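Reading through the structure tokens given below for one structure.
Just one protein chain is left out here, and the rest sit where they should.
Take a look at chain A:
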Amino acid sequence: MTRNIVVVTAGLTVPSSTRLLADQIAEATSAQVTARGESVDVEFVELREVASELATFMTTGGIPTPRITRLREQVAAADGLVAVTPVFNAAYSGLFKMFFDALDPDGLTGTPVLIAATAGTARHSLVLDHAMRPLFAYLRAVVVPTGVFAATEDFGSHGLSDRITRAASELAAAVLSQGDYGVGGFAPDLAARPRRTSGTQVESDVTPFGDLLRGHSGTD
């Protein structure tokens, strides 16, 4: 089974150091998955290309453009996510946040996520743990322990690639262990598994009205 990893990158320039970091993480993650004997597809989402459509989505109370709908579905269907943002004023960029605000609240439930950020100085490195990790914790994603932070100077050091490899290895392991809920002799409790949804479709398995009315018909 080919796993599918989506890389969301919020760099604003071309070329961008955020994209550069995203490329390296994507490559390392692919290598880590294939090293475990599995295949992987990596898809990039450049948020700059959908910036105005995200603004439209926000200013219309959530009317989706066809491309926003596709992205919401793509992310919800991913086996793993790599999220990379530049640091703006001690946090992720507004564009980065706007994308995750446009997802269904259950769009990343249980999804393994690798967080990464770029900045001009190492003094911003706590952005990973003070801004990004809480965001994905709120979305009930599973953030791998190692985050990757790259200040400009890190692009000339050995430490960066070591951290990328470690984080990629953690993400690969998380992606490949998904769905492996069964313990020897016990059937997995499928009902208890987290439910993920893109929120782009009208639910066809509607709750029967008898269930909605239970306790509200005035007689029981």
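Keep in mind that, in the parts below, contacts are C-beta pairs under 8 Å (C-beta built on N, C-alpha and C of every residue); 3 or more make two chains touch, one makes a residue touch a chain; residues count from 1.
By our rule, contacts and distances are computed from a predicted model.
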Checklist outcome for this item: Among "Multisubunit sodium/proton antiporter, MrpD subunit", "LLM class flavin-dependent oxidoreductase", "Imelysin" or "ABC transporter permease protein", the omitted chain is listed in UniProt as "LLM class flavin-dependent oxidoreductase"
Item to check | Interface with the undisplayed chain - residues on chain A | outcome: 55-56, 58-61, 63-65, 201-204, 206-210, 212-213, 215-219
